[in-house]
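The following block contains the structure, expressed as structure tokens.
Only one protein chain is missing; all other protein chains are in place.
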């Protein structure tokens, strides 16, 4: 009764108590370690191709075998993880920020802002993404933006592509939330709109934001590979998990060389699962109403 | 009601105009045009100019837009450059093939998602619930072509239970029931794969919906009446959990006609998705723009239908 | 004195939460006689609803579980019945209405459908018979135009009407016991008066026993034959209504009675019981009221007082009336 | 003629452009290759054990199923754009002349062609026994009719009929004349065409025209509007060995033998073109669901196909080559030494090996080694040689800077390289090229782009290097290397080469032309305007039960379909 705990500590303690979430966090952490530190210990180099060593099955020398250019799959999976993890997390974060903010603004101000934002959302849904992406790729190329920097645009683009769904969700939540008595209270206190939106309304949409964000990560990781084709994503030979799976798009690789696609596939699965576990844990930990857990 | 619908339809006009302008502007910005994209090795510069003039590609963009928009108003989407026939005809040729599998997928995935969602909600945190959750993640983690290939490998190549692809058996001259049976057989795999892909998200949706509903007071009332648990769940709870989901149905409308680019390729299904993709790659603007507008109209109509469906499904907001 | 219809014997219902075990109902015993109205009063969270839900066996499980005791209904131990038999009893012999008339009806089915459901299920009536009976019931609870109401949806009715429909559903199979869990708290005073009138009517006409849960002592005074006062999962006092209001013995009961402002009886300052209801998690073996009690003694902090009758039929659980307590 | 991205493989039209003179056979040239294991890898491999044939396939006693990419339904030789539509048109619409296995031409519908001494008047006589599948005869006026469609102002097919220089063609096109004055119908079966100017391709162009039945197609035709013709695209009717009985878009085209075909009724009564995709086409061959299909060449696929035992595998040289373009107008590449250095310094053999294994070869001139115009005399093979590359760069004034990157006049040697993704060569090229050039002290900045975006950059001249491929037509004439040529992608300009190409085009004698082009190729080889990479192969897999094929890199499989029969 007397001991005072800060809400962060409470959240952390609650989170730590959630065994599954903790497992998720550990897995994600290990994934990061593997991808960011692992390559340091690899005896191979990224561009080191070797035709005579192509398509080797896993062995003591190549733990996960080699691909059709004789590159070490393990090294590529680890390097790919850097891209995919970053893209997955950052892109999702971007779409969450945009979606949540626009959704909140639309829901809070209603009327004009709402109509405007929702019409924009309509248009976004109706627009064909592919030609836009092709154009963007060409523009980036014309602007002579260094391919290595295009990854930031990639994240931005994936982020922007994904905001509509979340904005709609957040908006509808805000529409109900704003009618709640505690929002009347903020009006009675004469609080600024920004405070009302960002301090009072948005935190209450955290559960749906977390759900949609955790679901979004997998999508972002896979979308990245599709965008690389259009000059928007990472450029080969830089690998990403999505690219690596895509490379195995025929039945023969599928049957004969599982080591080409299983590792990146498993990595995505593990990451997605870990993130979802963390998401569940976060949602519970951040929910002040949850007495238990 | 009809007044409302008319008003909503009128409201769609400015949005559609906006979309058409943006779409057209994009088509102008996309690098290359039909002439460069078709990469004819014999094309001389003069011939290329002639063709551009023939297709009106040499006109100023604003003028091109108005010509296109004016034609669209009278239902003329122009001729597809590559198919050399009216865009409407091209769409009509392929879109129904896409629709057939999309529709079957829709029905199947909703039914499955409903059942699975209900069960995993009813037995929240159970083994079943966990397995379903993991499965959903698994499906999310793999690209669709991958799952398609997997299915082809097992069901077509290894066990030979199903045809490898296409929509009919080559040279089959059947009609009536025989024909339907043949198409049905070819549909199984694409529909199954598309269902597995879409069922995951829906399952989560139904599960959350059910979890919400199960805690409601009226479920307690139903139990207090002494009804069987089955009746309580499937009659009282499920109907309510379905309500918010029904709104989603409207949003499925563009998906029904949009085609699935990747899976149609994998399963060699003669759908509109592949055709649309080709029109993009070949800068076949009439087809690309026409189909995009077609989808835009469907998207907006879908929104409207969602709203109407919601009213129809929920007696609380049914129009008096 | 009428026969006992229900008897709770040392009922214990616990909820397992990760914060600890909530002993929502902790060794509760009392009984309800045929045709009698028994009121259970107490502050929010003291276990009134859980007691009723234990009887109905509708405790959400997990986290809840009936861990001990027996509940006899017409001599049968309900806790030993299987699911199916309990289902037969629920809604037929024992019916229940809830506090929230707004949310207790399923919004997607018509009133008629919801009233006829138990008739079809328990009494195997035909659709036609059920409809006739439903309309009869709607009329009985005092709603005009029953035909129209039969085809209406819940949202088309006012709160008072919905609560009356709930009562109609509860009465549809002529139950022997009607449990009313705060049936009027969500309603307006004038509508509350109507509902209470209706329930009194029913009791006299149909001789149904009523277990009424409330925290409004005014309602208790008007409705009850017999009163059970609960506090933190335990019964702390029980007596006939006249006896209880005449001479409340437990300090908590006394506090409750004093704290309520009564119309036309203005006090200068309201009496208030200090403090809060204790945290229901891991309550110790003591008198749970001790930290709010002005007569608190050492023994109250150490040991839970037994519920014992000192005057005929008036039981109290308080050390003030025990030898041990007096000794201090 | 030459040009066209190989990427757009689906669009490489095959309008024949060759003079009908003899040359060496392509196969001979092929064996002269200095390749290592290419002799064994490339070529035709007969099914080892037809007996193991699949029951599904054997059950088709009166039909064959041919797998193909989906045609677009434009079944008219004047309008079609993809090879897959052309696969259909081959069977339905014979033209006056047709290509032979060696890339030269022979008569088809025409049984006599007379050329005036000034090479400006061509008289074609159509076979007397040539009838359309509806029984009506093919007439000279049908030929005229087809030319009218070609020259119509609204004609939007891929051909460039005005460049054929037919007298009166321009007037008809502009609508100032209602007839083409240069085309005279002498009698029912004879037509005479006069051109205002001629070159090596005139005869090929004119002979390549397919007469269209005016009775069938021409009912609603009005000058200036060919839409009534296009309306028949879905129901073609011609004089070829087969007639289309059913077309289901995106699924299949069904054919029935044209019993009255002038070259004798086809041996297989029924044909089906079934749409397949590269994910499953191999499996379908194995399962006997198709009898023939184009399969991507790679070691896996070849091995799979050969393992079945009942499939013939025909690996044919592709008419085309891949290259890395360098922007010759860019100061970086204006020095020939730099271009040579970049060629020497790239291990092309390894790229090709990695991408295609034994199924492609490094090339050093922009010509297929099966062409009569091919030469390897005085051609520098530019074998991978880092030291030579380095010294060439040193000579050009590019010296290594502190960070290991070469610089000149304070400018770093940094090159942007664009390529389309999802291409086996690019996959192999990028890592190898990056590493090779790093050794040279050149920083390569790679981007992957949509193909059209690369082409747009090329058109704007705003690029350093990109990867692309050309498809080749049988004739060596080309605008790729002439100054400001329509297809000149790299801005290369050498007046001597220009003169040689101009000369080669006007010369009709093949031996003379051979010499002219050899000289041009030697100059191009020395100038290294682009890094020529490889010539790859195509593969046809054919069920062993079908016999009688006559296929070459120039003669596609449908051309011999009418003589193919089902083995007992």
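Order of writing sets the labels: A, B, C and D. Residues in every chain begin at 1.
Throughout what follows, a residue touches a chain if its C-beta (ideal position, glycine included) is under 8 Å from a C-beta of that chain, and two chains touch if they have at least 3 such contacts.
Here is the rule we go by: contacts and distances are computed from a predicted model.
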{"item": "Candidate names \"Na(+)/H(+) antiporter subunit F\", \"NADH-quinone oxidoreductase subunit A\", \"Dipeptide ABC transporter ATP-binding protein\" or \"Dissimilatory sulfite reductase alpha subunit\"; UniProt protein name, chain not shown", "value": "\"Dipeptide ABC transporter ATP-binding protein\""}
{"item": "Per the touch definition above, residue among C:20, C:35, C:68 or C:218 touching the missing chain", "value": "C:218"}
{"item": "Residue of C:43, C:70 or C:129 touching the missing chain in the full complex", "value": "C:43"}
{"item": "Contact partner of the left-out chain, one of C:53, C:191, C:212 or C:229", "value": "C:191"}
{"item": "From A:55, A:172 or A:204, residue that would touch the chain that is not displayed", "value": "A:204"}
{"item": "For chain C, residues in touch with the removed chain", "value": "43-44, 158-161, 187-194, 196-197, 215-222, 224, 241-242, 245-246, 255-257, 259-264, 266-274, 276-277"}
{"item": "Touching residues (missing chain, whole complex) on chain A", "value": "1-2, 4-7, 180-182, 184-192, 195, 199-200, 203-204, 206, 286, 288-289, 291"}
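Throughout what follows, only the chains that are shown with their structure count from here on.
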{"item": "For chain A and chain D, chains touching each", "value": "B"}
{"item": "Geometric centre distance via CA averages, chain D-chain B, whole Å", "value": "38"}
{"item": "Inter-chain centre distance, chain B versus chain C - centres from mean C-alpha coordinates, in Å", "value": "54"}
{"item": "Where chain D touches two or more other chains, by residue", "value": "279-280, 283, 450, 452-453, 456-457"}
{"item": "Set of chain B residues in contact with two or more other chains", "value": "30-31, 145, 149, 152, 157"}
{"item": "Complex contacts: residues of chain B adjacent to chain C", "value": "216-218, 220-229, 231, 236, 239-240, 243, 314-316, 318"}
{"item": "Residues on chain C engaged by chain B in the complex (per definition of touch)", "value": "56, 58, 83, 86-92, 95-96, 98, 100, 103-109, 117-118, 121-122, 153, 155, 166, 169"}
{"item": "Residues of chain B defined as touching chain A within the complex", "value": "15, 18-19, 22-23, 26-27, 29-31, 133-134, 137-138, 140-143, 145-146, 149-150, 152-153, 157, 201, 204, 254, 277, 280, 288, 292, 295-296, 299-300, 303"}
